[in-house]
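A protein chain is absent from this complex, but the other protein chains hold their places.
Entry: subunit A
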Amino acid sequence: MAPLTPYTYIQCPCSDASTLGRQADGDSPEDDDLDDRTFDPRAPRSNYSLYPLDYLNYCEDCQQIRCPRCVAEEIVTYFCPNCLFEVPSSNLKSEGNRCTRSCFQCPVCIGPLSVTSIESQPDPNLLAAPDGTPAPHSGPYILTCSYCNWSSTEIGIKFDKSNSIHAQLAKLNNGGTARLTAKDHKERRKEGSHGLAGPPAAPAPTAAGNGDDNEELDVETQFANLKSFYQSQLADSTAGSSGLAGLTDLGFSSPTSLSRIMSIYTGGTVHDRRAKARPGTMREALSSDEGLQIASLDESSAIRELHEAGYDGTISTEQSTNQPPHLGEVYLHGSSRFASSLRPIPYLLRTKRSKRCPVCRHIISKPEAKVATTRFRIKLVASAYIPTITIRPLNIPSSPIPGTLPPLQPSQFILTFQNPRFETIQVTLATPAKTPGRFASKVTVLCPQFEIDANTDVWDEALKDSSDKTKIRRRGAAGEDGTHQAEAGKIWERGRNWVSIVVEVVPASLRMDLLEATANPLKEDEDVLEIPMFVRVEWEVEAGGDEVGTAPGRDRETKERCELAYWCVLGFGRVSQA
């Protein structure tokens, strides 16, 4: 088992039960319970509230830690991760959340696709003469993946231009045939219907004579056909309204419900005044011109393809869900299940987001709006406000398994608190005497209260005489050989803006037979010695803000006393199970 690196997680107060709006009850037993309650790092809820210090933000106005769960996010920019083009949010509604330029991902392996021109004739002109006639980049272009060697020729798609591939692709079906838009269909129908006499008013179920009756339509065309058909039906039926009302009003074929549905989906344009006249029933679509699609239950072509391509030729669920919505696809039986029909995926746009404090609405973090820069305009990270805690072993008895803590023997650790503030801070620590959980380890903080000097400019320190070692004051009885004995009530070491103290732990034995309860097996990571610690930090600031500060300083009116208190969890290591 890999040895565990000591860690410190901080609990964001947003998930603290005492702040979750339960105060209104005023129930005294509940309040007492909350006061005595120690934070249990193994409680299932704790998983969601513990963060490393680097993940946390800090709101200067509320003087509170803000975790990723308790900030409000706002999108600053949308951009394509491939071409770094910034997409205006107005385009987003009309064009969707994918890059509409030439950025595509490989449908097979999601690698980036590049646009390359196809050389017209690959001449086997070999090593001897590096021919100086590179093909002029004019020919048809294809998308190729340099990783898995997929290319758009596999689905029969070539492009005429090397730019605006997205627009070109939208007009091409697999196989390179041009996709007919609804307008094209309409024009074609108009040309065809010149010969015929009027619309197909009479229901003709045996319309085999009409060749394109069961023509496969793509989604968009089918919708357009259906829409125009129902619009004409509505107009017809309202013209000849019958006296029978009410009874037929609720079926699928009822014009009123239909017009209601259509007005929902198409923005209310079809719902005209005359529909109030309670029209009778009307017929359904009968041909593909009217938007009827007959399910073709003949799957022999798919079976044949499966025989040819085998399992490797089918697509995975991931690949099919990654496929962009393609308006040109034949919709009826869902999208294709074969890799030979996968289309390139336009890159999904990404966002840059700013974060706000949900309480006071102040901005906590705001990135530069330009896509190419990674800087932030505002970034209030918690590590600039609350002390960093690092754990170092000091005196650990030898363990049968290296890298673990021996049970039932006192181990000592040095906790170093580093003050990032430019004010002196007072730190008060509290831990439960025994850790919560099934295996209660004993914890003693040898110096629970201390003061850390203010942070100063790093260069001030560096430019001072480096031989001046008086800054590092070491308490405790120093032995001749440099070994020290940790003393209760005294800090271990002190520097410019940091203080080390000693914590002594006696890990519990993990032996099951000593546990009086029904011995469940050891749960995952239950052997990790985790200690909840309550940290309370106090400091004085120049009174400038109006709403900050909990208690006004007595000594001077210009000073205000601030405090911040939170739970954190210190992971010291694994306890030996032997």
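The definition used in the following text is that contacts are C-beta pairs under 8 Å (C-beta built on N, C-alpha and C of every residue); 3 or more make two chains touch, one makes a residue touch a chain; residues count from 1.
Rule of thumb we're sticking to: contacts and distances are computed from a predicted model.
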| item | value |
| --- | --- |
| Among "Cytoplasmic tRNA 2-thiolation protein 1", "Small ribosomal subunit protein mS26", "Dynactin subunit 6" or "Elongator complex protein 4", UniProt-listed name of the chain not shown | "Dynactin subunit 6" |
| Residue, one of A:Leu50, A:Val71 or A:Ala339, that touches the chain absent here | A:Ala339 |
| Identified contact with the non-displayed chain, of A:Gln11, A:Gln64 or A:Ser151 | A:Ser151 |
| Residue, one of A:Cys67, A:Val108 or A:Leu380, that touches the chain absent here | A:Val108 |
| Residues of subunit A (touch criterion as defined above) contacting the omitted chain | 108-109, 119, 122-127, 130, 144, 147-151, 153-154, 312, 339 |
